[in-house]
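What follows is a set of notes on a single structure, which appears directly below.
Removed from the display is one protein chain of the complex; every other protein chain stays in position.
Presenting subunit A:
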Amino acid sequence: MTLWMIGNMAAHSVPSTLKRLLFAVKYSPLQSRCCAVQREAQYSTISIPSEKTFDKILIANRGEIACRVIKTCKKMGIQTVAVHSDVDSSAVHVKMADEAVCVGSAPTSKSYLNMDAIMDAIRVTGAQAVHPGYGFLSENKEFAKRLAAEGVAFIGPDTHAIQAMGDKIESKLIAKAAKVNTIPGFDGVVKTAEEAVKIAQEIGYPVMIKASAGGGGKGMRIAWNDEETREGFRFSSQEAASSFGDDRLLIEKYIDNPRHIEIQVLADKHGNALWLNERECSIQRRNQKVVEEAPSTFLDPVTRRAMGEQAVQLAKAVQYSSAGTVEFLVDSKKNFYFLEMNTRLQVEHPITECITGLDLVEQMIRVAKGYQLQHTQDDIPINGWAIECRVYAEDPYKSFGLPSIGRLSQYQEPLDLDKVRVDSGIQEGSDISIYYDPMISKLITYGATRAEALGRMEDALDNYVIRGVTHNIPLLREIITHPRFVSGHISTNFLPEVYPDGFKGHQLEADAKRELLASAAVLYITAELRSAKVLGTQRVASTPVECSHWELCVELGEERQDVEISKSGTVYTVEMDGAKVEVWGALNLASPLLPLTINGTQRMLQCLSRDAAGVIVLQYLGTLFKVRVLSKLAAELNSYMPEKVSEDTSSILRSPMPGTVVAVSVKPGDTVAEGQEICVIEAMKMQNSLTAVKQAKVKSVHCKPGETVGEGDLLVELE
């Protein structure tokens, strides 16, 4: 089966390459202008022009990291080759690259992880080196070996370093030998649950259990007692066998309230290695990083140096070359323990670039070519402070982020702000699909001080326009303005501790609420006044609406507030509850951004929608608020309107047309996300994808592929 698949894929890749080239020809005039001018990044390494590296690099990745690598390649005068799946054929990284090759269909196992197709792409395009980005094949020793066999440079460490550090157990043994602090624990094959319990008891609770081969925090389980250890053992060993084909487990001391601080290292093939300071990545949800910063508020120079030196010792111990990251857990007493080493470029590498001025991708390319490092440890500064927020297409109100999918109907990065860097691989019109990581971008701000960087981040988040998918900006903005975060008192438990009942959005104080209501009322008046502005001469004269005083009622949730507004010049004075709010600003009804000056303070609000019935959805302080503005009369009469209970038809999926079922993507018991494809019906030579309108568990499936269905036939029932 596997063999057939690979054979099939290989055969498939050639025609798809052709198709891709045809496509490129067909669209070439359109493409050039699609590659928007990218803002200069916050790194300043000066390339040495005489230093020849590669002529052509293939980037075996997608999304923002592929774009990131291409940017540096362009700077260095290197030709780039993008690989992509069929659904990504018009993705930004494809448009940015000089050449692009389709390597298979949407599922990553058939495209971005399809080594045969990628090797073919390398041969066809004549790329001399491959940058793997992160994820996918970046830490795959098999891939590195195959490249080496074909004489293609892998822009990353050597195979043995990948192998040594890729294995949790082996890496800890090496770390121990290199005199790096490690967490007490057991690493090896655990045969039974009872054996696991015995080990856990020896180490002392709490302990952490996970598959040895698994990366990051994925599949990590924490046990506080024997029972939980048994459970953790079952899950982790199952996962180890099914996901990695390697049933070794790791059981170790779990450090309560730890900080996650990592050291960036950079090494060459000549035995030189540097530490490029730390990144604090403690703000995590479900063990995935959300907000990162460099440097850390927690480290003093002595600890930093100690950690940096240990990281370099480890790198040297495995003859590491290229950029890598040594992750540590740091407890409240500044004891630090080696966690793992990531033998690739990290997602959060830009903050290190901001504070050190190095272009890590450029350094990786140089090192891969065999050049020596340009810097010594003394050359590595900490200049200012950098913060990175990972902007995800996900709903932060559901366990701090459940993926959402959709099409970016409007998308505008806050690039006109100073010292803001956005690393993204999408643009307006891009689809965020279920196939890939739901990260929209990495938003990085930089400043001389932490306060400056945080202030910029607030502005940047407020100016970031994302429509069409649910995103986590509400959560990000709450985190970076939370007093605990601002004071630097954070740990990996930050989110569950600060929001024990889950994230609920920004909680408005009385003043802020007044500002919000006043802004909504002003927007409403602006739209009302504009409605009467009919241009040109009219046969039947309009009665000009000359009004400068209004009485309105603004509703927010259950609350109703009478407001009086008067306009003088361009300034609106909104009175409510005996308080006055002055609002003025550029009220452009076409713009998603609403820059307002409210009581002398500049605020950036966003308007998401505005309808005839007075409902205005505003993004204010990061969070979305649904406000309803009505005239006083309408509000009074509105109280007579009955509350309506919306009919729930979302749990039944019927065929909207007669046709043939092409594919059924779910089975009973599956959990589907909102917008996820449930089945595909072909009719009129068209494939129509039917999607779930809510997140639910599949109760029953009443159709199978190949079956003919009539209009209104029951296809799938959800719970």
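One rule holds for everything that comes next: a residue touches a chain if its C-beta (ideal position, glycine included) is under 8 Å from a C-beta of that chain, and two chains touch if they have at least 3 such contacts; residues count from 1.
Following the convention adopted for this analysis, contacts and distances are computed from a predicted model.
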Item to complete: Given the options "AP-3 complex subunit sigma-1", "Myotubularin related protein 7a", "Auxin-responsive protein" or "Propionyl-CoA carboxylase beta chain, mitochondrial", say which is the protein name UniProt records for the missing chain.
Response: "Propionyl-CoA carboxylase beta chain, mitochondrial"
Worksheet item: Which of A:S548, A:N588 or A:T671 touches the chain that is not shown?
Response: A:N588
Fill in: Contacting the left-out chain in the complete assembly, out of A:D116, A:E195, A:E428 or A:D670
A:E428
Worksheet, complete the sentence: Which of A:A148, A:L173, A:L637 or A:I652 touches the missing chain? It is A:L637
Worksheet item: Of A:G455, A:G505 or A:P656, which one is in contact with the hidden chain?
Response: A:P656
Discussion item. Going by the contact rule already stated, which one of A:Q238, A:S548, A:Q687 or A:T708 would touch the omitted chain in the full complex?
Written reply: A:Q687
Worksheet entry | Positions on subunit A contacted by the hidden chain, ascending | 23, 26-27, 29-30, 34, 86, 89-90, 407-411, 427-430, 530-536, 538-540, 542-545, 588-591, 612-614, 630-631, 633-634, 637-638, 640-642, 644, 656-657, 682-689
